[in-house]
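For reference, the structure discussed in these notes is given below.
== chain A ==
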Amino acid sequence: MSFLELADQYQAFDFPGYFSGVTEHDVTTSLNRAGDMNRLGPTDLLNLLSPAAREFLEPMAQKARDITLQYFGRTIGLYAPMYISDFCANHCTYCGFNAVTDFPRTKLTLAEIEQEAKAIAGLGIRHILVLTGEAPAKTPIDYLEEAVSILTRYFSSVALEMFPMTEADYCWLNAAGADSLTVYQEVYNQKLYNEVHPKGPKSDYAFRLLTPERGARAGLRALNIGPLFGLGEPMSEAFMAGLHARYLEKEFPNVEVSLSLPRMTRAEGGIAPKHLLSDTGFVQTMLAWRLFMPRLGITVSTRESAGFRDRLIHLGATRFSAGSKTDVGGYTVRNPGAIDAAGTNPDTTVQFEITDTRSVGEITQMIRDSGYQPVFKDWEIF
Partner candidate 1 sequence: MKITLNGSVAETDSPDLAALVTAKGIDPCALVIEHNSRVIKQEHWGTTPVREGDVIELLNFVGGG
Partner candidate 2 sequence: MEDMLTLGQKTFSSRLLTGTGKFSSKSLIGPMLEASRSEMITVALRRVDPTAGNEDSILAHIPDSVTLLPNTSGARTANEAVRIARIAREAGCGEFIKIEVISDMQFLLPDNHETLKATEVLAKEGFTVLPYMMPDITVSRQLHDAGAAAVMPLGSPIGSNRGLEMRAMIRRIIDTSRLPVIVDAGIGKPSQAAEAMEMGADAVLVNTAIATAQDPVMAGEAFAMAVEAGRMAFLAELAGQHHAARASSPLTGFLRE
């Protein structure tokens, strides 16, 4: 059974009804089971995401921290994003790059990609996340293959955050040197998904949902998924994402699965987020995921503020982006001399606002000061 069928089973699930009926006893029972050889089930995950679990954040945090230390030690992986194209045919109502937003679109030439790569690698980064909008005509597969090849010369891990592709495409890119795939479902609730993705290739819910599986079958060794918090009701979305991660872990035992918590914090792309995820809800989600899946990677980007990210180190986060620029060519091409400077050029169009504008150096220092080791290079493809 693919994840689509599993997700289908929950489309009509009465999340508000279940959540409101969760008792303290339910929460403590689930919490006590966490960390044992005895794994938590979907019901436990629901309990830990419920309002009743809010009273237990500290014990959840203590346990989550211990589990993270056991499985990840005191390390935080670092990566940086590189946007190579902001052409996009989708009409996602919430995104700064969507087709109806008018701004000068660009795509980097291969030479520019190499220039950006050199600059980012110069900061110490060894894991790169390469991003594009969804416009295959602008970024055809051979362009992407070439881009990946270039990147493998500067980075030991190349992760893709582009648009859902076929298994064959992922095979090509894997052969070119890509090893990881990031694809956010945005919204697991299908009805809501259809509302916010009215037009363009992204309106195909099922194709997007099954992307991680295609990537895994094509040989990619790491999958990063997650909802975009702010679109759907956060805790039910967190549940579905957790279920998705567990499914992938089970189906593809040789693949590393991680979850992210991208969250909308204000009106982006013209609409205010329907369901703001509070800091408390963010932490509760992270903790519940960690308890549900001890070996799950948890990635936090520079969308989140410096102070908040600093706390998250002790709450189970395992990977941070650092020194990020979220505009195409943002490191050197668009802003010569801007590499490692705080923030982005105000004239450029970014996919999302960066809140933690610290440099790579500052972030690695903070990680060390927190008693953790920043890890730039986790592995190397031979």
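Candidate selection criterion: all candidates are chains of the complex that A comes from, given by their letters.
Please note the rule applied: a residue touches a chain if its C-beta (ideal position, glycine included) is under 8 Å from a C-beta of that chain, and two chains touch if they have at least 3 such contacts; residues count from 1.
Here the structure is a predicted model, which is why all the values come from computation and not from measurement.
Chemist: Identify which of the numbered candidates 1 or 2 touches chain A in this complex.
Modeler: 2
Chemist: Name, in rising order, each residue of chain A that touches candidate 2 in their complex.
Modeler: 57-58, 61-62, 65-66, 69-70, 279-280, 283, 311, 314-315
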